[in-house]
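This part shows subunit A:
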Amino acid sequence: MLECRNLHKHYGGVIALKGVSWSLRPGEVHALCGENGAGKSTLAKILCGITAASDGEVILDGKPVKWSGPHEARQAGLGIILQELDLFAHLSIAENLALGNDRLEGSAWISPAVLHEKVRPLLQDVGLDLDPSLPLGQLSVSQWQLVAIARVLGLNAKVVFMDEPTSALTNDAVERLFGLIRRLKERGVAIVYVSHKMDEIFRICDRVSVMRDGEMIKTTACAETTIDEVIQQMVGRAVAATRREKISVTEKKLFEAREISTRKLGHVSFKLAPGEILGVAGLVGSGRSEIGRALFGLSPIIEGLMTIEGHAYLPRNPHDAVRHGIALVPEDRQREGLISGMSIGQNTTLASLSTYSRGGWIDREGESAAAAKVLASCRTKFAAQELPVRSLSGGNQQKVLIGKWLLTQPRICFFDDPTRGIDIGAKDDIYRLVSDLAGKGLGVIWVSSELPELLANAHRILVLHEGLCLGILDAATATQEDIMRLATGHRL
Partner candidate 1 sequence: MNTTFWKYLRHHGQPFIGLLLILILGTVLSPHATDGTIVFLSPGNLTDVLLQQSEIGIIALAMTFVIIGAGIDLSVGSVLALSACVSALFMMVWNPHGPLVVQVGLAIGAALAGGALIGALNGLVITRIHLQPFVMTLATMIGVRGFTKWLTGNVNVDLAFGANPSGRFAELFSSKPFAISLWIGLAIIAHLILTRTVYGRYLRAIGENERAAAYTGLPVAGVRLAAYVGCGALAALAGLIHAARSHQGNPNDGVGYELDAIAAVVIGGTALAGGRGSIIGTVTGTLVLGLLTNVLRLHMVDSNLELMIKAVIIIAAVWLQRRSTGVHGDL
Partner candidate 2 sequence: MISRKWFGALPALLCLAVAGCTSQPSPYKYTVVFSQCNNSEPYRAAQNNAMKKLWSEQPDVHLVVMDAQQDSVRQIAQIETAIRMKPQLLIVAPNERAPLTEVMKQAVEASIPVICMERDIVEPNYTSWIRVDNRAIGRMIGQFVVEALTKKYGEPRGNIVEIAGLKGVEAETNRKLGAHDIWDTYPKIKVVTESVANWSQSLAKDRMTEILSAVPQIDVVFGRSDPMAIGAYLAARERGRENEMIFVGIDGLSGPSGGISQVKEGLLAATCVYPLCVDKAVEIGSQILRDPGFKPDKIYTISSRLITPESAANSP
């Protein structure tokens, strides 16, 4: 029903798609997967009229179409749920759902009561039991995602694109989403599921198309292939098993938090030894990022004490924290990490600029030499330091951010879900980097949503639930089930 032939797309000099041909059948759930930068999102955006292709054609129900913009595509029954959520925090849930939806907006006058009645079934469909008049800004990220899905459902779309829909969802919300996808499928709606989470794809998709470097590699029925095969197609090579040897931990104390409380944390205590990797697990909203914010002077400490090498430590702001040798790789790369208009080199040296400057003047050669060295040690792939950092793929951007902190020679590194949304090859590099850091005697605190990753890399795992520390497990003996039980509030 929806098809494209020989699509090309380039942004300036960067080629995003080179000659992609692909087709979608009615009522199927079709996975689009590939490493970041493979062109999945670009393809979805072209099909939905958000961006225009440089060359090639899009065919809907046998007729070639040329969208003037997303609105026209939406009228034709193509809905998209974007990775960057295109919703408005100041508007209510109902108003967000009605925006751009002629059926809900009706006439120029919108009666709130009528609108709320109309949107209630949509909210029930996605399992959101909330008052439609609530402003979106008061909702959690996971709830935002569900509202975005409800919005597309409200359009009575024939085709729904979901771009990484589960990246911000909690486990039970994911289950509800899958139920929803099955019901849509029964109604004959075709779903394009952009993801690189293999277990999800194999649970709900009928066919899977793999993209790599802007090209369509292969489309196969899920029943006829395996996870390993798809991963191989994605990376173009076989991936080594991820278990690695543990490092022995010395008895010395580098950092200690004693009963610290912030607005989102209650009496959390833990110790960190030099060379130790302390994993932090918990659901979204459990306060796992808050530990980093407290450590970095971003959230005021209400109670409790932190010490570094035995000295009391109470950062007033991040500037202070950096001077004490703390580094924080934030969860949200785009908003909290990168200065996207600046070059790769400038992003890398931003935190340590005073090292290569004399009297406020930057020594450009020293700067670029230092950046080149650290970027190479992080195995960052880039053409030139002068290129804007946004031209890099997610994994390489993350390596730039890590490199930035390595240049400050920190004593303690806080990584907030560093492998989120990056491709498998880059993940491997980051695992290696982190264990190298620990090997040099740094203390590492590592938040992650992926339990196997924590079990494979951390020495101990701290589990948070609603701001409370429910236990610190030894990674050598713990299982995923142990961690999940604590994270969902059941003590061992």
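Here is how the candidates were picked: all candidates are chains of the complex that A comes from, given by their letters.
Convention: contacts are C-beta pairs under 8 Å (C-beta built on N, C-alpha and C of every residue); 3 or more make two chains touch, one makes a residue touch a chain; residues count from 1.
In this text the structure is predicted, and so the values were computed from the model without any measurement.
The listed chains 1 or 2 are all part of this complex, yet only 1 touches subunit A. Remark: subunit A residues 11-12, 45, 50-52, 69-70, 86, 296, 298, 317-319, 321-323, 328, 330, 335-342, 346, 350-351, 353-354, 357, 360-362, 364, 404 touch candidate 1 in the complex.
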